[in-house]
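One protein chain omitted, others in place.
Up next is subunit A:
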Amino acid sequence: MAAYLTHQQKVLRLYKKSLRHLESWCIHRDKYRYFACLLRDRFDKNKDMKDMVKATELLKAGEEEFWASQHPQPYVFPDSPGGTAYERYELYKIPEWCLDFWHPSEKAMYPDYFAKREQWKKLQRESWEREIKQLQEETPADGPRTEALPPARKEGHLPPMWWHHVTRPREQPM
């Protein structure tokens, strides 16, 4: 992904933002649908503009209109940034290396897991070099294009960053 947004992306972002703020203004669904259709029509009228200069001017005017008529308390989903439950359970997300510091009496509460934990850690140490090598070969020269990790390419290898994924904390505590 390059560092700048394309015109299409900007227009679509404006459309989505304005729909969300419209939803914050028009609480009842039928009223929202009416005004959402009107908004869609306003966007559709200029959809076939081929002149980039005029299109950018329209986008700028649209952004200014959005700024003037945005909702002061827009609706934010609870788990989204700025929402009421965002990062609420961060304090329970402890990294997995803390398990090494447990007292043996605490480790005895989960004997099956801790019996195999050393073997898993040994496996992780062994496959780390191969994972890094695979990532270095597969990443293009000017940085990765996407956040998705590639699968394992050879027989007997493990996917890169598998330990990080397997030992990730839960989204919500038990």
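Here is the rule we go by: a contact is a pair of C-beta atoms (placed from the backbone, for glycine too) under 8 Å apart; a residue touches a chain by one contact, two chains touch by 3 or more; residues count from 1.
Keep in mind that, in the parts below, contacts and distances are computed from a predicted model.
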| item | value |
| --- | --- |
| Omitted chain (choose from "Pyrroline-5-carboxylate reductase", "NADH-ubiquinone oxidoreductase chain 5", "Collectrin isoform X1" or "Small ribosomal subunit protein uS7m") - UniProt protein name | "NADH-ubiquinone oxidoreductase chain 5" |
| Touch with the omitted chain, as defined above, among A:13, A:45, A:60 or A:88 | A:88 |
| Among A:34, A:102 or A:120, residue touching the chain not depicted | A:34 |
| Residues belonging to subunit A that touch the chain removed from view | 23-29, 31, 34-35, 69, 72-73, 75-76, 78-79, 84-93, 172-174 |
